[in-house]
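A selection of the complex's chains, in situ.
Naming follows writing order (A, B, C and D), and every chain is counted from residue 1.
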Amino acid sequence: QEDELTLQLKWVTQGQFAGYYVAKEKGFYEDAGLDVTIKPGGPDIAPTQVIAGGGADVVVEWMPAALAARERGLPLVNIAQPFKKSGMMLTCLKETGVEGPEDFPGRTLGVWFFGNEYPFLSWMSHLEIPTEGGEEGVEVLKQGFNVDPLLQKQADCISTMTYNEYWQVIDAGIPEDQLITFKYEDQGVATLEDGLYVLEERLEDPEFKDALARFVAASMRGWEYAAENPDEAADIVLEYDETGAQTEKHQQRMVREISKLTEGSNGTLDPADFQRTVDTLLAGGSDPVITEDPGDAAWTHEITDMAFE
Amino acid sequence: MNIPLAAPGAGAGRSGRVGLWLRGVADKALPVLAVVAAIFVIWYAAAVWMNSQWTLDQAARAGQEVTFSEIVADTLTQDRPKLPAPHQVAVELYDTVIDKEITSRRSLVFHAWITLSATLLGFGFGTVLGILLAVGIVHNRAMDMSVMPWAIASQTIPILAIAPMIIVVLNSVGVQGLVPKAIISAYLSFFPVVVGMVSGLRSPQGMQMDLLRTYNASTAEVFWKLRLPASMPYLFASLKVGIAASLVGAIVGELPTGAVRGLGARLLSGSYYGQTVQIWSALIMAAVCAALLVGIVGAVQKIVLKRMGMSA
Amino acid sequence: MTDQAVPFAKGWLGPGSVKFFGALAVVLVVALVLSPGLLPLLAVWGFSWWLNARIAALPKSRATKLAVPVIFGLTILVLWQLVVRIYDVPGVILPAPTDIWARLTAEVPTLWEDFVQTFVKGALSGYVMGCAAAFVTAVLIDRSPFLQKGLLPVGNFIAALPIIGTAPILVMWFGFDWESKAAVVVVMVFFPMLVNTVAGLSATESMQRDLMKTYAASYWQTLFRLRLPAAMPFVFNGLKICTTLALIGAIVAEFFGSPIKGMGFRISTEVGRLGLDMVWAEITVAALAGSAFYGAVAVAERAVTFWHPSQRK
Amino acid sequence: MALAQEKPQVSLAPQPSVVTANGLDLTFQTADGPVHALKGVDLDIGKGEFVSFIGPSGCGKTTFLRVVAALEEPTSGEITVNGMSPEEARKARAYGYVFQAAGLYPWRTIGKNVKLPLEIMGYSRDEQERRMRSVLELVDLKGFEKKYPWQLSGGMQQRASIARALAFDADILLMDEPFGALDEIVRDHLNEQLLQLWARTEKTCLFVTHSIPEAVYLSTKIVVMSPRPGRITDVIDSPLPRERPLDIRDSQAFIDVAHRVREGLRAGMDDV
């Protein structure tokens, strides 16, 4: 008798989620007595809303969004954190003359919204740059799904992930030496990405906790396997991509880039990372992303402890 | 509307029926072909013009000079053109429609089928709902006065905005898969059906109604023997609008359901990766599907109305 | 026409309302057994149904015509509120009408800014440009049956291109600001308007055209004195259809890239932030604006086509 | 006007009454205010009579027929049909109604159009078929059962609609300008046939027309009406024999009756 679990991803089927697909394909979940359904995300899917509506048991979400949702009365709890580092960055065309954050005022920057804008907003408030445009501030665009704004020169800089959009810019024909990047990690405003979250009240159920522990353990096995066999992991991801739109080259590269972000995490959340994220979000000047420290209730080691004992 | 039977002096001559038929086909096809040809010419010109910026930028980055003919050649073969040239779209369509097995996820036919199944289910829901509402409106004055204004208001709500919420709400009551998509598609298609069907059910003239009253016919008999048959032409006219709306609804519904399969997913994934060629071919496929569906409804209309003796 | 519905309404009023309340009582008892939560819902529904049937049976007047849909709408709102409260629906799924109202009144400046960006700059400008272009095109191709026969089928085909696909393309072409939204709107409204205007221009009766011929009237005289006036009911039909298309087009286009204001921007952003009350506030504004827009065009239609049988009385 | 007084309501016919109206009044409430369509209408129609109603447009001819058929309710006054209320008479299927336009349902064949009342009244299949055939033969439309209305000429459609009204055994035939839309020749022909049919079946006919010759040619009694409020200004019992060849219309008796009808119409006009 297998326990059923539904996992809602943050984005479409791609190398970013290789660990989960590998675990499913390789039978790691089955071995753990789990029947896991993986639901791909997309630009119109807010994992937080899906879990609130009961459409998933576990979601992959960025911590800023999860904490913001918590403040809005949706008590999400981080049960594991496979991603150690942030992959977010701002990518600019060299020809625009942007060399450092001090050049941002007066520029047009592309930003993802839909709950992904928090890291950017807190960075800007760190820099004390208003986001309402004008001489002093930056002009913010709601960036669509792709890197066109940069290629079409509608924005001076756009948001990219180290593992995805950045390479799309390269693939489009702009050589690396024409680009300037600002990684959030390097700017000291990194926030935790791609953690696993569940609803707090469900953690009172020991059977569910047990299933979660097995799920986290099996997922981490998947991540390890993916890191060791990136090409095979990419193939598995492609296998699960039903749109038929992904390419092998891009996914193989993505899985390798993702390994750099998962490196250094066995799945257990480092409370220091958590605190750093919270501090970054709280430091948002007049308009912080979250207004008070959520405290330890927003995460638990219980599951990872059970998983790795 | 009021096209005269034949222009004076526009004789069919001795060519007879076959000739007349051929003439009819040529009469219809020629203008369309001419317009399509014109569109292609404009399209190519626009492709060169719109894509040349990128070519020039790239040359500048590489520090090269380009001649006009090089620009033209490059603009028509770019990987991520701002506007793909018609032949690029044609090649992509050939690849994904003809060249792939229809069970393959890279086959557009496969994706089209996914979208069509949601479309048809949604169209079914929408049509049934629309007809039921129309029957209620026609027979019940309170419904007549209260439903219509709200039905109009419902159509001013941007469906893309509430689609994710519909999906989540349905999800939370355990409805998943094809049905949520179909419901979104039904949301768009019920409206034209209500509007058309209400005027259809009310189309019998006073005299036709009075005739049945002189027979002392019941409300049900009036409905089955008069209102319903009289509404058929109206019904079909709105079904044509409705099925096109259903298709749009099904595509919209694919986005918040994970956009994993279907034409909507193709459009979106083309969009993520800047694959304009893929977007264009999916777009054209969607339009072809719409034309096909409308055509099928039209054919059914012809048959039904003919069997009912209502088309000359 | 509607008076055929009267006997029904009458039935519930007189001795029928006894029957009606009897039936309602039975339903309520059954509901009580199934789920007590249903009780107030059905009671509210039943009461307003009865009320509406009663009002609808009164002679038609401005007041009853307004009251019935308003009561219907209020009923929906009350039921919504009750459902949310009784079943404790989380606010991040479906906020209660009172929450939405609170947000609506609190965020008036933001809502106004979004409204201006999306409705005035995007939808309205696109609507005007698209409809005007279609109208002029219709008049131009009107003289050429060849162009009509060619353009209309192709136009129908192009009109079937789903907006989800065209919007990102147009955003790529025309940039992030309202220009691309207007472009999306132009594309959406152009063909419906064209088809209606072309149909309208040929909507004259042959006798009316022959009359002009007997006066040896010129093309332009016939156009301005006969065909354009006769086309107006069709033109307005097109204009009405296009009002809803315009608003929807402008909002949807913002999903694919926008400045950080606008109704579509706000809706998609707030969904991601779980600000569902704000989302519904925007939707309310959209529905109100859309209905008002439609209403305004309908009023203009009444003024211009006062002579058409559908507008008389 | 004066004529109405001269001709008191003494029916010479010894037959029992089929329709009696006493002080019938009907007022329509419209947006523009009330329209007085019928005022103080007294009338007595005996069994087997052929009564034509003639009068200017809008004088209430149709309204009167509709009252008889229980399609309209009088505001005051009394009316009985076969001794019952019009409503009861309708439920007893006492009459067939032929409207001004043929009003055939375009999605039904001629045969099925004729069967429509029979279906609703629950006749058996066989009986429907039998009656449909016999009645179509009666109006000279044998062989057209399978055709659709639009495949027939206007005159044939009108005949089909008469057949439809004859298909069930109603004693009373109410006809509202059944031949209004037809040209003179076809009309003459149908008038002849209608007379023959009436002679054969002994039905009571109430017939509305605008045409003086038609009224005179067909009727045993002609009711002349005046417009708003619709009143009866003259009731003329025809001296013509029941047997009427078409060229009776050139006879002096015919011309005299026609003259009197025209005068009656004039008088009504001048009142307004």
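The working rule: a contact is a pair of C-beta atoms (placed from the backbone, for glycine too) under 8 Å apart; a residue touches a chain by one contact, two chains touch by 3 or more.
Please read these numbers as outputs of a predicted model, since none were measured by experiment.
**Student:** Copy numbers per chain label across the whole complex?
**Tutor:** Copy numbers over the entire complex come out as A x1, B x1, C x1, D x2.
In the analysis below, only the chains that are shown with their structure count from here on.
**Student:** Out of B-C and A-C, which chain pair has the most contact pairs?
**Tutor:** Here the pair linked by more C-beta pairs in contact is B-C.
**Student:** Using mean CA coordinates as chain centres, what's the chain A-chain C distance in Å?
**Tutor:** 39
**Student:** With chain centres defined as C-alpha means, what is the inter-centre distance between chain C and chain D in Å?
**Tutor:** Roughly 49 Å separates the two chain centres.
**Student:** Would you mind listing the residues of chain A that make contact with two or more other chains?
**Tutor:** Where chain A meets two or more other chains at a single residue, that happens at 43-44, 46, 49, 52-53, 144-145, 148, 152.
**Student:** Give me the residues of chain C that touch two or more other chains.
**Tutor:** Residues 93, 168, 172, 255-256, 268, 271.
**Student:** Any two chains that touch count here, so list every such pair.
**Tutor:** Going through each pair of chains, those in contact are A-B, A-C, B-C, B-D.
**Student:** So in the complex, which bits of chain A are touching chain C?
**Tutor:** Residue positions touching the partner: 43-44, 46, 48-49, 52-53, 65, 68-69, 72-74, 113-117, 131, 139-145, 148-149, 152, 154.
**Student:** Touching chain C in the complex: which residues of chain B?
**Tutor:** Contact set of chain B toward chain C: 1-4, 27-28, 30-36, 39, 50, 82-83, 138-142, 144-150, 152-162, 164-165, 168-169, 172, 202, 209, 244, 247-248, 251-252, 255, 263-264, 267-268, 271, 276, 279-280, 282-284, 286-287, 290-291, 294.
**Student:** Considering the complex alone, what residue numbers of chain A touch chain B?
**Tutor:** Those residues of chain A that touch chain B are 12-13, 39-46, 49-50, 52-55, 95, 144-148, 151-153, 168, 172-175, 178, 241-246, 250.
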